[in-house]
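What follows is a structure written as structure tokens; I'll ask about it next.
For chain A:
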Amino acid sequence: MTTTEQVEADQQAGVVIDAAGLHYRDLNRRVRELVAAGETALTLRNVRGQRYIGDGLTGKDVRITIHGVPGGDLAAFMDGPTLEVFGNGQDAACNTMNDGRVIIHGHAGDALGYGMRGGSLFVRGDAGYRVGIHMKAYKTQIPAVVIGGCVGDFFGEYMAGGMLVVLGLDRKPGQRLVGGYLASGIHGGEIFLRATPDALPRAPYLSSEPVSADGLKALTPRLRAFADAFRLDADELLAGPFTRLTPISHRPFAAKYAPA
Partner candidate 1 sequence: MQGHTPFDLTARTLSGCGLSAMMSRRGHSVNGEAIIRSIGLLRERGNGLGGGFAVYGCYPHYAEEFAFHLMYYTPRAQEETERYLDEHFELVHEEHIPTRPVEGVDPSTAPALRRYFLHPKPLKLAESMLPTAEDYVLRAVMEINVRLDGAYVFSSGKNMGAFKAVGSADQVGRFYRLEEYQGYIWIAHDRFPTNTPGWWGGAHPFTLLDFAVVHNGEISSYGINKRYLEQFGYQCTLRTDTEVMAYLLDLLLRRHQLPVDVACTVMAAPFWRDIDALAERDPEKAELYRALRMVYAGALVNGPFAIVFGHRRGMVGLNDRIKLRPLVAAEKDDWVLLSSEESGILEMCPDPDRIWAPRGGEPTIVELDADVFPAVPSAVTRADFGPLAPQETTR
Partner candidate 2 sequence: MSTSYIPPEFRWTNDTETCCRCKRCIKQCGWGALRWEHRVVADQQACVGCHRCEVFCPESCITVLPNPTFYRPNANWTLRHRKNVYRQAESGGVLLTGMGADQDFPVLFDSLFLDACQVTNPSIDPLREPMELRTYLGRKPEQVEVAVAADGRVSLKTPLAPNYQLAFPIIFSPMSYGSISLTAQKSLAMAAEALGILWNTGEGGLHEQVKPYAHCAVVQCASGRFGVNVEYLHAGAAVEIKIGQGAKPGIGGHLPGEKVTADVSTTRMIPLGSDAISPAPQHDIYSIEDLRQLIFALKEAVDYQKPVGVKIAAVHNVAAIASGIVRAGADYVYLDGVRGGTGAAPSVIRDNLGIPIELAIAAVDQRLREEGIRNQASLIAAGSIRSSADMAKAIALGADAVAIGTAALLSLGCTLCQKCYTGRCSWGITTQDPELTRRIDPVWGAERVANLVHAWAAELEEMLGAMGVNAVESLRGSRERLRAVGLDDRTLAILGVKPAGVGA
């Protein structure tokens, strides 16, 4: 790296915090204090399991770069900032996130994007069980979770809004794109899976069809952003094929109950 590049990199890095051995309370307090003081670029080095990074943090222009493996509830309740993780993510990232961007360059754990209401989560690799549960959309707030690899069971369970995408990149032989109980209880939103409908499980509560031109139009900006984040070829990703899954009913349990 030349001196000029180093200077540029340092400028981008902003304030650098060495997180080695720091308790999450201390680390997050420093992050909050710095952001409150007007810092917009932070780099956290040697992160290992510290929870709640970005929890409840606000500010669209705040950008935090994380090296290492952040702990659970990364970006929980977050409202605006961008977090980029050079490493793997753990469980429950983007829990009830309101807005902002989370980019994870490795794989990530279970229960990602639970109750997420806006912003985006991009995971380059695989993700675990119960990803994208109970996501919801309201007016202009449409959350999106894009998983580069494959996901486990209960993907999109109780989905009430927003967009879920699974690309199946670097799939190993025999690895399923999505696990069982796909989107059970779904009553809103849309799911795009990079596969043909016949290659996917069917469910009576799901409408499953090859992606339409309109569908592709909704998907394209998210995929371009995903490709941009990980330096992938967007056109290659967009070539599909994609299947779009939507709920048959936005009131899936209406008939289950009767007055006593």
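The candidates were selected such that all candidates are chains of the complex that A comes from, given by their letters.
Worth a mention:
Going forward, a residue touches a chain if its C-beta (ideal position, glycine included) is under 8 Å from a C-beta of that chain, and two chains touch if they have at least 3 such contacts; residues count from 1.
Remember, it's a predicted structure, so these values are computed and weren't measured experimentally.
The candidate touching chain A in this complex, chosen from 1 or 2, is 2. Of all residues in chain A, those touching candidate 2 in their complex are 24-25, 28, 32, 51-52, 55-56, 58, 72-73, 76-79, 91-92, 95-96, 98, 111, 114-115, 117, 130, 133-134, 136-138, 141, 157-158, 160-161, 185, 187-188, 250-260.
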